[in-house]
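Would you mind keeping the following structure in view while I ask a few things?
The complex appears here minus one protein chain, its other protein chains still in place.
Chain naming follows the written order as A, B, C, D and E, and within any one chain the residues start at number 1.
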Amino acid sequence: MQYLGYGSGRGYPHDHTVWPAAGFAVLVMDTRGVSGTGGMPGVTPDPHGGSGPQVPGFVTAGIHDPERYYHRRVFTDAVRALHAAAAAPGVDPARIAVAGGSQGGAIAQAAAALHAHLPGPTPAAALIDVPFLTHVRRAVDITDSEPYRELVRYLSTRRHDVDEVFATLSYFDGLNLASYGSVPALYSVALRDPVCPPSTVFAAYHAWPGPKEIRVWPFNQHEGGGTEQRGEQLRYLRDLWG
Amino acid sequence: MQYLGYGSGRGYPHDHTVWPAAGFAVLVMDTRGVSGTGGMPGVTPDPHGGSGPQVPGFVTAGIHDPERYYHRRVFTDAVRALHAAAAAPGVDPARIAVAGGSQGGAIAQAAAALHAHLPGPTPAAALIDVPFLTHVRRAVDITDSEPYRELVRYLSTRRHDVDEVFATLSYFDGLNLASYGSVPALYSVALRDPVCPPSTVFAAYHAWPGPKEIRVWPFNQHEGGGTEQRGEQLRYLRDLWG
Amino acid sequence: MQYLGYGSGRGYPHDHTVWPAAGFAVLVMDTRGVSGTGGMPGVTPDPHGGSGPQVPGFVTAGIHDPERYYHRRVFTDAVRALHAAAAAPGVDPARIAVAGGSQGGAIAQAAAALHAHLPGPTPAAALIDVPFLTHVRRAVDITDSEPYRELVRYLSTRRHDVDEVFATLSYFDGLNLASYGSVPALYSVALRDPVCPPSTVFAAYHAWPGPKEIRVWPFNQHEGGGTEQRGEQLRYLRDLWG
Amino acid sequence: MQYLGYGSGRGYPHDHTVWPAAGFAVLVMDTRGVSGTGGMPGVTPDPHGGSGPQVPGFVTAGIHDPERYYHRRVFTDAVRALHAAAAAPGVDPARIAVAGGSQGGAIAQAAAALHAHLPGPTPAAALIDVPFLTHVRRAVDITDSEPYRELVRYLSTRRHDVDEVFATLSYFDGLNLASYGSVPALYSVALRDPVCPPSTVFAAYHAWPGPKEIRVWPFNQHEGGGTEQRGEQLRYLRDLWG
Amino acid sequence: MQYLGYGSGRGYPHDHTVWPAAGFAVLVMDTRGVSGTGGMPGVTPDPHGGSGPQVPGFVTAGIHDPERYYHRRVFTDAVRALHAAAAAPGVDPARIAVAGGSQGGAIAQAAAALHAHLPGPTPAAALIDVPFLTHVRRAVDITDSEPYRELVRYLSTRRHDVDEVFATLSYFDGLNLASYGSVPALYSVALRDPVCPPSTVFAAYHAWPGPKEIRVWPFNQHEGGGTEQRGEQLRYLRDLWG
Partner (left out) sequence: MQYLGYGSGRGYPHDHTVWPAAGFAVLVMDTRGVSGTGGMPGVTPDPHGGSGPQVPGFVTAGIHDPERYYHRRVFTDAVRALHAAAAAPGVDPARIAVAGGSQGGAIAQAAAALHAHLPGPTPAAALIDVPFLTHVRRAVDITDSEPYRELVRYLSTRRHDVDEVFATLSYFDGLNLASYGSVPALYSVALRDPVCPPSTVFAAYHAWPGPKEIRVWPFNQHEGGGTEQRGEQLRYLRDLWG
């Protein structure tokens, strides 16, 4: 299972040849309502969108109500896509990994964590790179980069809604979700990442109760380990599943 | 009638004291779905939102279908707000002006133009400052500023949707709408405006068939005439209505 | 009494309708020698200017001599304008508030504080938003924004004049002046303000010996509380004066 | 044959799975002396480097002597890599395409063009995306982006060496090399490309005498057609070779 | 005679060793009221300053009155300094050159041109590099760089003062002054100069009726010919005076 970063669409099959080339089937989940910016196009609508006022972006869409928050639908998509993957022909349901970087890391982290409370197949591993939407309260204080800045822009005008906004986010914050993580997880973090600050990633990593490893890239920004991390992931799954 | 610029919310009564101080009642239309960034908060939801994929922002929301395009709802709000204003106690329905700058200028322009095809009260004047969403095809070619750049970001990934996107926009482009404008209009344009380039504003001004004047501010950017234009508007309405 | 921010001119009556709309008479003091940039024009000359070398700007004008420092004239103007306001017809001299943000906050703070040593009417309240020229020595160390950076640019060339410059500034520093503040004061501070850093504002607030309140805006930059702070001020004066 | 963009290293096999997934063998040529920045690492030294003074970068390395210019060695590598590819087991020497974007586009263009004067196998197709080092004299006048700006920085100090520098570059300029191109070529160009301006790409395309097509991406910058262009290339080769 | 660029102070004798090393005595005129930014300190006050409102900077100081405009005093200083130089011991009054770059170029140009209408010694040559304050009306339209931008900032608020401002400037514009230039002049211009655009420099050069040469630096910005131009000047004076 591959989840996508903020603003990326699903693209085409030829955009996702790495996993098949290594012998894994891959299912890519298009992030609903996202068209893609500068890269791969997405085509999946978000018919249930449309809610309260927001600033442009997907971080504040529906932020005043956990029931209508955009990421509720995205995380639900993620779990259901996992079920779809498990039911696909030729897939061993006991050997499904969820993977993603940035927003995709948040989704993978959530999908892996949420299964603990859900019926149906469970992922067997989680590959979580530089996850977004994790320890949000700290992130907005220490970084000025998008997409966390979307929250700051929102709260700079909705000056009285700070508590309500963070109450909604608490249901989706990777730091909280990670504490339900029981499957083996391979995290990565970049020490110069201005988008998803390292301390927010370490916080989630430390909260994850299952077996875990983390790769630390000291000279990288949000690109993280890049191709090296991809190699780490291939080796990790090989070691895990023989 | 006051319409708001892109990203601005309705704020509070004390944000709109100029017109009352000059003896005009004012009705401010909150732009649906917009929270406000860095300034006045908006509170009006957009319950009918939620459609195809988009990049963050309100320019590409629903862009693949004129029936579902975000500005269809906004322009409809504008016309209906005009009706509400006309029906308000103490308002002379024959002396209603629509006004706005930037996105608000686009809305005022649309509201003034659309009444030609609609039953109900008509505005008696239009005050249109540095309007956005006007001669869009040209704008995206000559400026790199937001919010026009939102279209460029969208089309940079949706490479095959250029014709479809501009087909939708043609229903909302101020250049087309201005050609229905019959009421007296006071435009303003700033010759160094990187957000709403002057040639796109002049195009709409020249297309407007009704009585019209334009104030040209040679050394200004998107702030346009600012307080001077406000003074021009006060004098213009005074001259118009005695 | 309204004092203006750095670089702003007095504008026109229609730029100052908020206070009258709320039932207060308002006197706006044009800041001498300032034309206004990008906004409201100012028209008041500074005939006594012209002194030692400076870098462009008003922070270093006359900086080598407290007798000739630009802000000496501005603060004197502020006190005299206060006297003029008190003598105006229809004004209750016991109910005058001084108000301003940024440089205007510095002027309001100074005007409120200086009356302790001066004959004549005293303001009854001070509304001080994100004040500039306050705890200057700290400000130049922790922010790189204009107009504090004007001092840094000056001292980067006048390398041997550091002590002399700060000696002059000590007469005008809001941190020192605040310690004379005895009237009720409503401060505001923005925790992400890069122009007037929050610690410099808190320093003055804590130094103010009179009755005081402060509104803290955690997600705002130099715009501070904006329209919300304006609402706070209206409520504050209403509570104070019934 | 895949050539790499400016500053990119060869990376790992898992960085190059697209072509194999589509049924093509792929040989990636590491660009000598380039370590890679922010992405894939390169490991190939440039033992013959070391020459006259230069500014940091590979565009001005050896610029005073066509015999010692850096790109002479790179283009030679490209031709020899082509020979190596043709001799590899399982490769049909009659069905080799050279491909690359940006600097890689310059190398592919050069490799395809130079074979006309060289013994040995010839490429059967060229896939040239947004090529760099093409119509250089024009490029330095109309763009301020790196890596063309490296030349401007050099000539801003070597003020008397303009003619000599462009004399060296004339041996390597894609506009000149393209005129030897006889094999089928699929170009791509992005109309908002600030790095390799479109007019420089069109110039080479028009100079190419062999069969040719070009894909024009109107809303893209240097990323060009991205995944869409990749799809075009896959279709193009399929059509060409059945 | 050496005049200084905008914002530069006179510094120390060891900042001006080039001319003496080449056998010329040098008199450096401190620009009044200027402290220097980031470089050489200036110490000369401008006691006659202090006039109408302005934006920070020396371009708009006194701009509403040719009698009180800042550059009137500076140009007068320049002529008087020339007289002082001519009267200094060891100076051959028939072999005085005025020199400067940027604002210093404007001053040198003015000093050389004004002598035609003045009694007293005349300079024998003018070395004018990338002069500022020349063809100002065009400059503000084609560049957005400081210090020309100071005028734009001023006029963006003083929207009704455009004609008056340019009327004042017409007395000091190098394009007008150059037409009085009768002594041999060596100009320089940089084709990528964003501060003093080349067309404004060429305009003055063409207006200069006396004997003249110009060095054109195609790859330079406002640094112009730098050390190469210094060499040109040394050769030029040597050729002129044997």
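In this section, a residue touches a chain if its C-beta (ideal position, glycine included) is under 8 Å from a C-beta of that chain, and two chains touch if they have at least 3 such contacts.
Source: prediction; values computed, not measured.
J.: Name every displayed chain that the left-out chain is in contact with.
T.: Checking the complete complex, the chain left out touches A, C, D, E.
J.: Quick one: which of D:17, D:60 or D:233 touches the chain that's been left out?
T.: D:60
J.: Decide which residue listed in A:23, A:90, A:119 or A:218 touches the omitted chain of the complex.
T.: Of the listed residues, the one touching the omitted chain is A:218.
J.: Residue-wise, where is chain C in contact with the chain that is not depicted?
T.: 140, 152, 155-156, 159-160, 162
J.: Residues on chain D that touch the omitted chain in the whole complex?
T.: So the residues of chain D touching the unseen chain are 7, 9, 32-58, 60, 150, 153-154, 156-159.
J.: Could you list which residues of chain E touch the chain missing from the display?
T.: 11-12, 14-15, 17-18, 20-22, 38-41, 220, 223, 226-227, 230-231, 234
The rule we apply is simple: only the chains that are shown with their structure count from here on.
J.: Considering only mean CA positions as chain centres, point out the chain farthest from chain D.
T.: So the chain farthest away from chain D turns out to be C.
J.: Could you check if the interface between copies chain A and chain D is built from the same residues on both sides, meaning over half shared, or from different ones?
T.: Both copies, chain A as well as chain D, present the same residues to each other, with over half of the numbers appearing on both sides.
J.: Measuring from the mean C-alpha position of chain B to the mean C-alpha position of chain C, what distance in angstrom results?
T.: Taking the average C-alpha coordinate of chain B and of chain C, the gap between them is 36 Å.
J.: When you check chain C against every other chain, which residues touch at least two of them?
T.: 38-41, 223
J.: Throw together a list of every chain pair that touches.
T.: A-B, A-C, A-D, B-C, B-D, B-E, C-E, D-E
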